[in-house]
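My questions all concern the structure below.
A protein chain is absent from this complex, but the other protein chains hold their places.
The letters A and B name the chains in turn, as written, and every chain counts its residues from 1.
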Amino acid sequence: MTAPLLDVQDLRTHFFNEDGVTRAVDGLSFAVAAQETVGIVGESGCGKTVTALSILQLLPPRLGRIVGGRILFEGTDLTKLSEGQLRAVRGNRIGMIFQEPMTSLNPVLSIGHQIAEAVRIHKGASASAARARARDMLELVKIPDAKRRLDDYPHQFSGGMRQRVMIAMALACDPKMLIADEPTTALDVTIQAQVLKLMLELKAKTGAAIVLITHDLGVVAETCQRVVVMYAGRKVEEAPVAQLFARPAHPYTRGLLASIARGKAGARARRLKEIPGMVPSLREPIRGCAFAPRCRFAVDACRQEQPRLTPVAGTPVHQAACLRVAEVLAS
Amino acid sequence: MLAFIIRRLLSTLLVMGLVGVFIFLLLHLSPGDPAAIIAGDNATPTQIEAIRTSLGLNDPLHLQFGRWAVRVLSGDLGISIFSNVPVATLIAQRVWPTLSLAFTTIVLAVLLAVAAGVLAAWKAGSFLDRLVMILSVVGFSVPVFVVGYLLIYVFAITLRWLPVQGYTPLAEGLWPWARHLILPSLALGLAYVALIARITRTAMLDVLAEDYMRTARAKGVATGPMLFKHALKSAGVPIVTVVGIGIALLIGGVVITETVFNLPGIGRLVVDAISKRDYPIIQGVILLFSGVYVIINLLVDLSYTLLDPRIRY
Partner (left out) sequence: MTVAAAEITNMPRRSGLWHFVRRNPTLVGGSIVLILVALAALAAPLIAGDPIAAKPANRLRPPSHLNWLGTDQLGRDVWARTVYGARISLVVGLAVATIAMAIGLLVGLLAGFSRTVESVVMRLMDGLMAIPAILLAIAFVSLSKASVSIVVAAIALPEIPRVVRLVRSVVLSVREQPFVEAAVASGTRLPKILSRHILPATVPPLIVQATYVAASAILIEAALSFLGAGTPPEIPTWGNMIASSRVYLGLAPWTIFGPGLALALIVLAVNLVGDGLRDRLDPRIARRM
């Protein structure tokens, strides 16, 4: 079996401020193969964005830090790299796009400049070569009238178009992997679909792997091949998409799926089911399973020790961190 | 855009007009009889009357203002009471030392202050940051002449590295010209540096917290371009604003600095005029300096469109 493109092993990222320590990511492991699309899903505060930031070490400098684990990308441990070495990876071998297209582009620099900059820095291209490449990228992301738009500024673009510019910028240097942190959350629903479709097309063209961070299971269903479900900084389930939706093995995943409206033609209108209780505070170490307080399958053993990931239904590709998988699957 | 420029120009003219009115009124609204005061304590009634006539103080107010306004607009800033030389001529004779001082001060101050502010914001919370903040409060509190004499005492008298005072025209060489201006520029510019550094730091802190800085970092941009291309340009508007507004500090300080360092500029002209109560000179210089200040701030406003493409008039 070939080595994965990205191999996150037991990642721990903590935030430090005057009030204490927040364990945002608490022992997360997952892998992404070349050209694969993996979704990381969970509610706000579960640590998925922090995971994304940790890969490229974009955490706020004095507040957050990786305190344990390894992040292997093409065999190199990113956590051991110096800032200079990391700069060679960012935007070059790994591209990243963020959630807020309205504020993620520099308002005083033209978008052509911002795209070309990545090419100039990493490929040593001349200004004109970089500009040509920027134009090609704009055409790739389907921005009309690309040549003229190179000199326009972000405020002259709509939200959806700005996100396309971000994608163009992230892919300008042909990275092996793209990390997308909630790329469509801030967009209108119709634009969401367009941008996702674009991302998939580009992936097919460029052969990049995608790590897609989202809280929206619908997005996951449409775009991802595999899914990692996170809760309170930990991975609770991982499976190929179809299996996750067909046979969710972790109570939290079940809760998530039950809480979205499944509109099938002719289906009875069902009440949205919420998951009772609240996410635990990440300030104190959590004993046992993080989901136990809210779980209807929980038993005493669940509260003693953190459950380890075990294969579900005998297949290693589907894992869940739950002691009561059998009961969950049966219900 | 053109409409905006025209509107601003009109507004500027209005402000200059008001400045003219104020200065004109000053002569007439101050307590006491201006002619008598200008004439001095030992003047005879005849002398006082002579001054009153020469200043046209016996005519109706609006007539005086009208005459005065017309003269000013045609470049005639009056005649010095004591030397009988036109004020405009006196100013022209002394403009170069003042201009040199202003130039070196602004260049030095802006470079120093922006660098300090950027550094302080980048290393916010560190010892360097606190040092910059403390130095900026101190710099803003010490008066220009105290700084001046301190610099002279240390660098000119004790260490003998630089001249104590005086001015050498540029025509006589770049280094002689420059070395006479180093200490004066530092003294004059200290408060200015303090002000600009503070605002730069605040503006940079705001910008560095923005999402697009994270995007730049995610692209692999190095620290230098991050700070100076991505961040500083974004922070440009408030910084340039304070550079313009702070010129008022410089204008006021020029008078003091030229006195301390014995530079034969317009500032010294005013100081000499004070002791002799040569009001036309004082009046003429105020008009000139106010005009310069207003024009500089107009240019600052116009520069905003260059800095921030979102600002379009």
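In this text, a contact is a pair of C-beta atoms (placed from the backbone, for glycine too) under 8 Å apart; a residue touches a chain by one contact, two chains touch by 3 or more.
This one's a predicted model, so the numbers in the text were calculated from it and none came from an experiment.
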| item | value |
| --- | --- |
| Residue among B:49, B:76 or B:206 touching the omitted chain | B:206 |
| Contact residue for the chain not shown (choose from B:95, B:142 or B:307) | B:142 |
| Hidden-chain contact residue, picked from the options B:61, B:99, B:157 or B:170 | B:157 |
| Contact footprint on chain B, counting only the chain that is left out | 14-19, 21-23, 26-27, 30-32, 34, 37-38, 133, 137-138, 140-146, 149-150, 152-153, 157, 202, 205-206, 248, 251-253, 255-256, 259-260, 270-271, 273-275, 277, 279, 282-283, 285-286, 289-290, 293-294 |
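In the analysis below, only the chains that are shown with their structure count from here on.
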| item | value |
| --- | --- |
| Chain centre separation (chain A, chain B; CA means) in Å | 54 |
| Interfacial residue positions of chain B with respect to chain A in the complex | 125, 210-212, 214-222, 229-230, 233-234, 236, 307-310 |
| Residue ranges of chain A touching chain B (in the complex, touch as defined) | 56, 58, 62, 86-92, 95-96, 98, 100, 103-109, 117-118, 121-122, 153, 155, 166, 169-170 |
